[in-house]
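Of the protein chains in this complex, all but one are displayed in their positions.
== chain A ==
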C-alpha cells in the first residue's frame, strides 16, 4: 500500500498528494497499487471487453433436473457464486449471458432448450452441468434421452458429476471466466435445422439436401438413437 511507496525523504507520491491529508487508505486497492500514480490504463478494446465480460456474467435462471438443486445451492448462502462476479440469475434469456444446463435433456425438452438458447443475446456461453449433459449420464440407455447437451447447443465447459458438487460448478464457471477473459469461445455449431437462416448463401448440394428435409411449416428436431455417439 501507500506506506511501502513512501521514501525516506518524505516526498509524497502523486497518489498520496491527490488523496490529501486525513484520508485513510480504505479507497486504495490492489488495482490502484498496480496502476501506480497514473489513473489511465492502456489496453486494447477487445481485451478490455473480454475482461469485462468475464468479470460480470448474468446467468440464466434455468433448472431442469437434479443438478438444478445443486445449482441453487451454488447461488445460495454457503457457496455464494456472486463472489465470482456471476451470481445474478436472470429469469429471461434475453438478459442472460451464460446458460448453465443443469440436468437430463429429453426429446420433448430439447427443442425448447434450443429456443431458449437462441433467445439469448450474443455473445453467449454455455456451461453444461452434470453427466447427463455430457453423455446422457445414468439415463443414457433411455429411449427418450438426448445423449448430451452438445447434441443441441454448443457447450463451452463441461462439469461432470452426478450431480457435481457446488465447488465443482464454481470451478467450471471460473474456468469459463478465464476463457472469456482470454478471448476464447466455443466454436459455433450449425445444426441442420438452422440452415434456413442461411437462405441467401449460394446453392450448395449438401445444404439443399439438408434443407429439403425441413418442413418449413414445422421446425423439426430429429432425434436419432442409432447415430448418437
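Assume a contact is a pair of C-beta atoms (placed from the backbone, for glycine too) under 8 Å apart; a residue touches a chain by one contact, two chains touch by 3 or more; residues count from 1.
Just so it is clear, contacts and distances are computed from a predicted model.
The chain not displayed here is annotated in its UniProt record as "NADH-quinone oxidoreductase subunit D", chosen from "siroheme decarboxylase", "NADH-quinone oxidoreductase subunit D", "Acetyl-CoA decarbonylase/synthase complex subunit delta" or "Aspartyl/glutamyl-tRNA(Asn/Gln) amidotransferase subunit C". Contact with the chain not shown here comes from a single listed residue; of A:57, A:98, A:126 or A:145, that residue is A:145. Residues touching the missing chain, restricted to chain A, are 61-66, 68-70, 72-73, 75-78, 89, 91, 93, 103-104, 106-113, 115-116, 138-139, 141-145, 162-163, 165, 217-226 (touch as defined at the top).
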